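Taking it in order: structure first as structure tokens, then the write-up.
== chain A ==
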Amino acid sequence: MTPTPTPTAEAGAAPPMASLSGLRVDVAGRRILHDISLTARAGTVTALVGASGSGKTTTGLALLGEYPPGAHVEGRVRVAADGPVGYIPQHPAAVLNPARRVGALLHDIARSQLPRLPRRERRPAARARVLEALAQAQLPEGAAGEALLRRYPHQLSGGQQQRVVLAQALLLGARVIVADEPTTGQDALTKRRIVAELDRVARRGIALVLLSHDLDVVRELADEVVVLRDGRVVESGPAGRVLGAPDHPWTRELLADPAPTGPDDSTPLHETPPHEAPAHGAPPHEAPPAGAVIRVAAARYPSRSGAGSGGSATALRDIDLDVAAGACLAIVGRSGSGKTTLGRCLAGLHRDWDGALTLAGTALPSSIRARSTPQVAAVQYVFQDARAAFDEHRSVLAQTARTAIRLRDVPADEALKEARTAFARVGLTPDLHDRRPARLSGGELQRAALARSLLAHPSVLICDEITSGLDAVSRRGIVELLGGLLREPTAPSLLLITHDLDTAAALADEIAVLDAGEIVERGPAERVLTAPAHPFTTSLVAAARWHGHVRGPGRTSAAR
Partner candidate 1 sequence: MRPLRLRARRPGFLDRPGRFALGALLLALPLLLALLGPLLTGPPGPRQAAFTAPAGHLLGTDFAGQDVWRQVLLGGRSVVLIALAATVLCYALALPLAFAAALTHRTWLEELLMRPLDVLLAVPSLLMVLLVATVFDPGAVGLAVLVALVNVPDAARIVRASAAEAAARPAVEALRMQGEGWCRIALGYVARCCLRTLAADAGVRMTGVLYLVATAAFLGVGVAPDAADWAVMVDRNRTGLFVQPWAVVVPALLIVGLSMGTNLLGDAGLAGRNRAAARPRTTPRPRTTKGQP
Partner candidate 2 sequence: GSGGGSEDASDGDQGPPRRGGRLRAAFAGGGANETLDPHMAGLFSDVARAKALYDKLADFGDDLTPRPRLAAKWEPNKALDRWTVTLRKAAFHNGRPVTAADVLFSYRRIADPKKAFRSKADLDPIDLKASRAVDKATVEFRLKRPTAEFPDILAAFGAYIVPEGTESFTKPVGSGPFRLVSFSPGKSTVLRRFDDYWDGAPYLDELEFVAADEESARINALLGGQVEYAHELSPTTARAHERGGQVRIVRLKNSAMQAFAMKTDRPPFDDKRVREAFFLIADRAELVRGALSGAGEIGNDLFGKGYAYYAKDLPQRAQDLDRARHLLKQAGAENLKVTLDTSDVAAGFTEAAGIFRDQAARAGVRITVKNHNPDSYWSDILDSGTLCSYRSGAMPIETHISQRLLTGSTTNATKWRHKDFDALYQQAQSTADRDERAALYGRMQRRLHAEGGFLVWGFADWIVGTAKNIRGVARNAPANSLDWARFDKVWLA
């Protein structure tokens, strides 16, 4: 990897906008942060990297003066005196008000930013600012933007929700912005633009604290890097040095190429040593077994709504898919292209869609309510927003075990044992088991969600962005886990919805490219990634390449 030259001197000179020193956070007798110190300077991007659960989010929230409930906190937190701190949370859905249209908060923010204008001018001025922020956050402008503002959060795709929250932070004009995984769930093209926008934000003199596991983004943006491990700073310094010549072995491991290791490796995730990545796009196994396990024909969503209003949104148009047992089909596409909708349709979570679904030759009801228990078990869907998909009142382990109890009739204690095993497989340590979802980190929840679905022993597993919140190491573990799953005799058909072409390349036999609800290209993974036929695929692959291997031009030459 090419080390990034960093303007260390200048960054060091910039005034500090926020700082933590000696921050210790204990929850329920467990220390989740140990003596963290960190300074965010104006015009500087400070990146916090670390494995899932290492304390990034907790640190980021500390900059806002927020801590987990019941926490015991020591240390010192300072922020520049004026104005609020912008915050883009890891789970954007949670900060979007379900009962208000997405524009509501944006308008309020815009209005509070405006100077005292006469009433009549305020409204259009606020609107203009909101639309501008939408554009900056890579959301549509103009009429399409206005339409988007009128939607409710649940009517947006995961990536769109994230960008709306980004737009809020941009609109705010804060001097400090804490961005927790701002690019998860975004496709390569959008990601590139968001990165450019964040860069522009930093150059405006804003102190940006970036919490991310996405090393490409970190490389591109960061001026300073702080590496966290289990709540401790293991290394910190100018991005160029830390990323280019890491001192600590953990940093080196974290920075290793995210592509998966050899398929036979099944050691627990945290202990996984760094591996040399194999060549791109090598399919993990040869030919998919004959006979499609799941097949969907002519899926269309929504099927009925908006009869009168012309030009209504159609999230899916005439999708034909089939996935064989033991095969993996990756679905890639831009944010908002309908990937989640497709996955949910297959899982029976939408009812108003047209199309026929067959599972191992027999028809499958289109709604989950009509499916029998074995049918429900057979098609499992791992939700994109893991936090929202857990019952906040019960411990994750107990919830996970229910899958085995309900869907496979396993006795309760045995189910708990199975759940523990599954948790270990996805790399969740035993001390997390009895916690409620609110006390887990984003990545931990994502893994718990996967474990929950695995307990059903599904024959079709639909994974919606399950690695988006994971660091390279954990991701590698998950990819290995899924790869191992595919090689088992009872291997499921895997439908992998992802933005991450690397992951797709590592697991998928085939790739289907979705654009605006249509499959524009479908073929063997290797072929699609190396020789895309459709121009859209080309641009997507190009963006990913560019992302992964070419350093952003802006940063290098930045006059800082």
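Criterion applied: all candidates are chains of the complex that A comes from, given by their letters.
Here is the rule we go by: a contact is a pair of C-beta atoms (placed from the backbone, for glycine too) under 8 Å apart; a residue touches a chain by one contact, two chains touch by 3 or more; residues count from 1.
Keep in mind the model is a prediction, meaning the values are calculated, not measured.
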Message: Out of the listed chains 1 or 2, which is the one touching chain A within the complex?
response: 1
- prompt: What part of chain A is in contact with candidate 1 in the complex they form?
  reply: 16, 18-19, 22, 57, 61, 64-81, 89, 94-95, 98-99, 154, 347, 349, 351, 367-369, 373, 376-377, 380-381, 383, 385, 387-393, 399, 402-403, 406-407, 436-439, 449, 452-453, 456
